[in-house]
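Every protein chain of the complex appears in place save one, which is left out.
Per-chain residue numbering starts at 1, and chain names A and B are given in the order in which the chains are listed.
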Amino acid sequence: MKLSSFKRALWVFHVPTGSCNGCDIEIVAALTPRYDIERFGIRLVGTPRHADVLLVTGAVTRPMAERLRRIYEQTPDPKAVVVVGSCGSTSGVFYESYNIVGPVDEIIPVDVYVPGCPPRPEAIIDGVVKAVAKLEKLEAGEPA
Amino acid sequence: MENRTFEIPIGPVHPALKEQIRFTFQVEGERIVGVDIKPGFAHRGIEFMGMHRNLIQVLYLAERICGICSISHPIALIQAVENAAGIEVPPRAQYIRVIVAELERIHSHLLWAGVAAHELGFDTLLHLTWKVREKVLDILEELTGNRVNYAIPIYGGVRRDISPEQYPRVREMIRYYRGLFEELCDRFLNDASVEARTRDVGVLEPEEAEELCAVGPTARASGLRKDVRQDWPYLVYGDLGVKAITPEDYGLETRGDVYDRIVVRLLEVGQSLSIIERCLEEMPEGEITSIPKIPALLAQLKKAEGEGIGRHEAPRGEVIHYVRLEAGVEAPVVWKVKAPTYSNLLSWYPMFEDQEIADIPIVTASIDPCICCLDRVHIVRGRSEQVMWKEELLKLSWEKTRKIVMGNG
Partner (left out) sequence: MRAKDVLAALEEALADRLRDSEIRTRTVGVRSPRTIEEVWGRIDREVLLKAVQTLKDLGPLHISIISGRDLGEEIELLYHFTVGFGTEDGEVLVTLRLSVPKSDLVVPSLCGILPGAQTTEREKIEFLGVKFEGIPDSRHLFLPEDMEVHPWRVDEPELQGLVKRKVKWEERDGE
C-alpha cells in the first residue's frame, strides 16, 4: 500500500457497541496533541451521515446489533469499516454470554481489523490509513 | 399559552459508562421537567460469563468491565477472593497496588476534566489536559507495560515489581504535575465562563446524595466526606492517612454543583500525587506475590470454600465485589459487581431537574467521565420527529457559553 497524499479530509464516526471504554479513550487520545490525527484532516464527526469511515468498538450487545446495522446503512457510499479492539474483531474475552451477538463482522461487513486490548493510538491511526487506501480504490472504480 | 411537555430521548450510545444509556427528557420549552434513564445497551453479562469460568479468567473479565478504571475492579475482586480463600498479600504488593490505583486516578480525573471542558466548548482546555495526561500514561506503560488494562494485580500479590531505576521516573512525573497543578486549577477554576456555566448547575443537595446512595466525587462535591480509602482503610490506605476531599478544602463553600465536582477532582489529582510519593518512600523490600505459580494458585482457589467482599475507591466512587467460592468448583458460584456509576445513576434525577437543554451535556458528564457525550437526540413534536444529533446538542451547549462570554466582555 502506498499513499502519497490524501485526496481529501477524512471524516470518521465512532460507534461503540458495548465496549469497555478502553478503545474509546484511545480513539480520543489519537485526536489530542501527542498523536493529533486532525493534522491529516482526519476528524470525528457527530453523525454517520457525514462519515467516510466507521470506527466500531465493542463486542456488539443484543440491543446494539440492530442499531449498528442502521448506522451502517445511514453511512453514504463509498465507506469503510474499521473494527478497533480485540473484542470487536473476535469477541475476545466476551464469549458465551446471553447478551452478546458479535463479533462485528457477523453484523456488518468489515474492511480493517485493528487488534489489541486496547490498540495503541498509533495502531488506530494505521487502521484508519488502511481504510483510506480502500476508499481511494473504490473511488477509482477498482475492486477493493 | 398552555404549557406543553415534549419528550426528548437521548442515546443509547453513551460510551462513558459501563452501560450505554438512554435518557428520555420531558421538557417544557427549554426547561427539563422530568427524566427517565434506561441503561443496559452495553450490558455484556459479565457476571454471568464470570460464573462459568475459572478465577484467573474472571480476573481478565474484571479488568475489562471498564477500560478507564481497569485496576479498580480487579482490586475489589481480588480482595473478595483473598478474603474468601484466606490468601495473604505481601506488604510490597499492597504498596504497588496502591501506586497503580492512584496513577489510574490521576489519568481518569485528567481525562474527565478534558471531557468536561469539551462539553463546555473549551476545546483548547481539552487538548491541554489530554496533552498533560499522556505523561501519566507513559509512567503506567513504564510500570505495567500497558497504557490501559494494566494486568497488574493477581490473587496473592502483583505481577510486576517496580525496579529502583523506575523510582526517579515516577518522581519526575510527580514534579511535572506539581509544576502544572496551579496552572490547571487556574485555567479551570478562575475562568469566568467556566464558572458561569457550572456554578449552580446540576445541584445535588447533601441530603439527596445520602438518600440516593451517591458515591465518590459526586457525593464529596455535595459535602459528604465519604471515601472508602478513609472510612474502611483497605490495603495500606490506613497507613497513608488518606482524607476525603470536599470543596471546603479549597476554601470554598460547598454548593454541590458541577463546579464543585471539578474542584474535588482536581484536588484529588494532587492528593494522589502525595500518596504515590509516600508509597515510594515507605514501600518495603520483599516478595511481590505469595503464590507465584499460576497452577498452584488455581489449585488452591479450587479447594477454597467461603465468601468475601472486596471494596475499592475507584476514581468515580465505591466499587464493591461479592464472591462466593465452593470447594471443587473452579468458577465462583456467585460474583456480584457494583460499579460506582451504578450508585450514582439515581443522582441524575435531582441534578437534571429544572435545568436547560443546553446544560444536558455538562450535567451528564459531571458525575462520570464522558467521551463522546450524547449520541443523538430525537425531539418528538406531535407526529413529526426531529432528529438532533450529538453535534447539534453540543452546539447548543457551546452557544450558551459563547453568549455568556460575549455578555461578560
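The rule is short, and it goes like this: a contact is a pair of C-beta atoms (placed from the backbone, for glycine too) under 8 Å apart; a residue touches a chain by one contact, two chains touch by 3 or more.
Fair warning: this is a prediction, and the values are worked out from it, not measured in the lab.
Which of B:298, B:331, B:346 or B:404 touches the hidden chain is settled by the complete complex: it is B:346. The chain that is not drawn here is touched, among residues B:123, B:183, B:205 or B:282, by B:282. Residue B:213 is the one among B:213, B:298 or B:331 that touches the chain missing from this view. In the full complex, subunit A touches the omitted chain through residues 62-63, 90-91, 95-101, 103.
Mapped onto subunit B, the interface with the missing chain covers residues 19, 38-40, 43, 45, 47-48, 83, 91, 94-95, 210-215, 219, 224-226, 228, 230-236, 238-239, 243-244, 282, 284, 309, 311, 318, 320, 322, 324, 333-334, 336, 338, 342-343, 345-346.
Please note the rule applied: only the chains that are shown with their structure count from here on.
We define each chain's centre as the mean of its Cα atoms; on that basis subunit A and subunit B are separated by 25 Å. Subunit B meets subunit A in the complex at residues 12-13, 15-16, 18, 20, 40-46, 48-49, 52, 57, 60-61, 64-68, 70, 111, 114, 126-127, 130-131, 134, 137, 147-149, 371-372, 376, 389-392, 394. Residue ranges on subunit A touching subunit B, taken from their complex, read 14-16, 18-26, 28-29, 32-34, 44-47, 57-59, 61, 63-64, 67, 87, 92-100, 117-118, 120.
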